[in-house]
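Every protein chain of the complex appears in place save one, which is left out.
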């Protein structure tokens, strides 16, 4: 199986960043690309949902939500004890790694699509369900939201009505209502361009990953070890949960991708507001500078291999 | 007939706006989307024009132009007397509702295309012809352009060489010269992506509509009544004019869409410069916050129903 | 053979600029379009390279590089003697005209593609090779880089790791590694939209060309004569070199396009830093306001005609 | 600094007026101006850059005290009543004072 | 200028705080504010506009000396310790002084 070009675009972005090239994706374009990715993921899921009736979603949803609440409770003590990291920073790491990365999920979808492996249509719903709980737990762990009383409700509003959940859920809903035929006329933009858009997005992610790696100078060894070793057990648990709740091999792999991925949009913004004394570049360097590349190069194939072995798909 | 997904995108934008979500379409992207819509409408019309010889356009054009000049003369006294609105504000409303909305027109085209209903190729020309006259009449009605003598010529320049007329006419011309074969290589961008681009555009329109609804607090009842009741007679007249000048059912429906729509780009900008004492948020709230959603949800199907009944098409 | 619509878009941009229309392509969109064009050119070349083994590239590369180094040495004295232009300005012109224009190259590719004429896959490599040498020679000719010692290395870094070379080489590399099948899923964005993207890009180029023509008022006659007469001999030499190194007619024509084109991105930026006393609008008006339109309207067909006559292709 | 004191006039107003005001400022005698995009809030409500007729620009002019007064009068006369606008003046010192006013 | 002197408080800080700080400034009594996007460098490292959590905004408030002091205290109390922030104050004269503070 040859190397996926979208990952090469990430590599090109990293190279440009390291070489201090003047290449820049303007913020407006980055916004456009991420809006398109979120809508596409939602629309795809919605169309699939409108096709196939979906039994037992409630039980599955509870299992996935539980995962989102429990993950940070394991990550936090690990970061505290093993990593000897302060309370706020450990709580922030727990929020980042308990939550999920849409970009990693998109690469996972591209990975499966290239191999003609199908996945359960409810995965985008799980993506939504996994985004919030870990952030809530992370804030509670930091026990610092008290200082500015209004912060808590503001943060919750910002996560729940933040654009990523809004566009995912909106896309799901539109895809579900409109169905395959209704969506057909907008497919050329949202579906046909998906991988190209993902390629450009990853080019920018490469640039960002480099620019967000400054914490490596100070906390290098810990961050690299943490960023590489954390996703594997989390991802494996994700795959196993997927298997337990009856997902297909593709679906279990994607749940593994979600579990093993670390948030780099919702969690940093929420932590910055609610836990201001956490060092933002620590978590961001780990999730964006280490775990994101690890997952798209190495993690995703591993999660799929585990899923294929456990579920017996292919 | 199921609900059109592009309209759902508008709804999603409205929802995001009401929920004070952080979702934002960057101004640069809004620009890109509107440039693409204008060019696509022009190009489509131009290609059709190059295909079919067009008899009697001059007479049709005069009828349409007349409509543009006469409409504001009816709207103005209505706003003055019935709405008890001041001179400048009434003139501004007359300009907005006498002129046209490109976005509404684009949704109308999408409506017809989805139903495989054809329309006359000169409609984009009528769109161009209807944009300016009402604004001129509106400024004259306000009788205030005198204060700053240079304003008049500046405003005319800004409308006539404004980007919307320039791109529509430019697109028409390019489509007409290049013909179907010449345009083929640029179709993937301009034609295939049309509905997807319209969907993203309407997402932003939903956000804008909410942000432009503040005048509802003060002038709520009047604006809602005006914004809902004005388009119906205007649109019906448009359909009848379309029937009188011999358009097809699709064409008459689109002329109704144009007549019933209210400008929210050219008119506000021109009025702001030439009639500065008009309250800009009054007209904008009516046209964008009330009439635009009314038209895309309810108006367009009605105008088409009337057109189908009168012209007997389908 | 009918007129190419992408060139009409350039004309529309020029018209909008002259009419002082408010039409503007936001800088972020200009960035996006140019990133897409550079990547597409690179990817196309890379895919072709992965298909056909490429013999004798080294010799060809040396010939092309030599052309890049020698061209400015001819242009410089011409500008000095015939044009009676100062040392710095002449050096800057030499750098601009010895280097190349990606947009002209893209129009050249569109020209060939429309006519189903194939071209050698190494052309994008030649584009990369021709960008830098003339700029280096131009700086040396100005003999002014000494004032700020660090300038030299900075300028070299900026050219070599500048986004245009980075994206071209990156695209080449990705296309070559991924091959036709790997690239297939990103083709809808990069290949299918190519001509549409080029059309929008040329619309903006038209606007820029007008805004960059202010030097015409002062140096008008010289700039017009220089901008029109310089590309023809350079382009012809390019075609002949292409023929000499064994390119196909399409390939030789494209090498002519490169040779006859003048840089308007890399060279101006480098000259501004390294030769600050050169008048930037002089070279830019010549390359962008005169030579660019000349080449896309007249030059490209001529270079192809010469190539077809010499190589005997078609 | 070979100190020379000048005035810095800053005008925050509706984006739609940019060209008109810059032209006016130059014809009043200013040698230049600098413009940045802005958003904000004031007596005429929130003006946020998302939607072009609803965003602001921030125009700066370095000039003599006398020209500053003329610019202020012009703004007061033609724009204050009907447009969102705020204007303030700061003392600055400049290099090459001959370049301004 | 029918001169009336006021203070111009300029705050350069993390973009993520924009809404929060503008709300606070208004509830402290300011009649308005102006915001521009910015990037920069300071004690908390380089902050470049490319990536939203990493870019700055530049918030300007024209107000009375007394309100300026209150705004500064508020910023010092709630943000100085944990956020990238710089605050400076300039003397300005304004038209229509009744409009500010």
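In this document, chain identifiers A, B, C, D and E correspond to the written order of the chains, with residue numbering beginning at 1 in each.
Everything below uses one rule, namely that a residue touches a chain if its C-beta (ideal position, glycine included) is under 8 Å from a C-beta of that chain, and two chains touch if they have at least 3 such contacts.
This structure is a prediction, so every number in the text was calculated from the model and none was measured.
Note that the undisplayed chain, when the full complex is considered, contacts C, D, E. When you scan E:4, E:19 or E:38 for touch with the missing chain, the hit is E:38. Although one chain is not drawn, its touching partners on chain D can still be listed: residues 1, 6, 8, 22, 26, 31-37, 62, 90-96, 99.
Against the chain not shown here, chain E presents residues 12, 36-43, 56, 58, 68-69, 72, 75-76, 80, 86-91. The chain not shown here touches chain C at positions 24-25, 27, 30, 148, 154, 207-208, 211-212, 214, 268-269, 272-273, 276-277, 280-281, 284.
In this section, only the chains that are shown with their structure count from here on.
Graph distance from chain A to chain E, where chains that touch are one step apart, equals 1. Comparing chain pairs B-D and D-E by the number of C-beta pairs in contact, the larger count belongs to D-E.
Chain centres here are means of the Cα atoms, and by that rule the chain farthest away from chain A is D.
Using mean Cα coordinates as chain centres, the one most removed from chain E is C. Look at where the CA atoms of chain D average out and do the same for chain E: the two points lie 19 Å apart. Taken residue by residue, chain C touches two or more other chains at 26-29, 188, 193, whereas all remaining positions touch fewer.
Annotation for chain D: no residues touch two or more other chains. Touching pairs of chains, sorted by label, consist of A-B, A-C, A-E, B-C, B-D, D-E.
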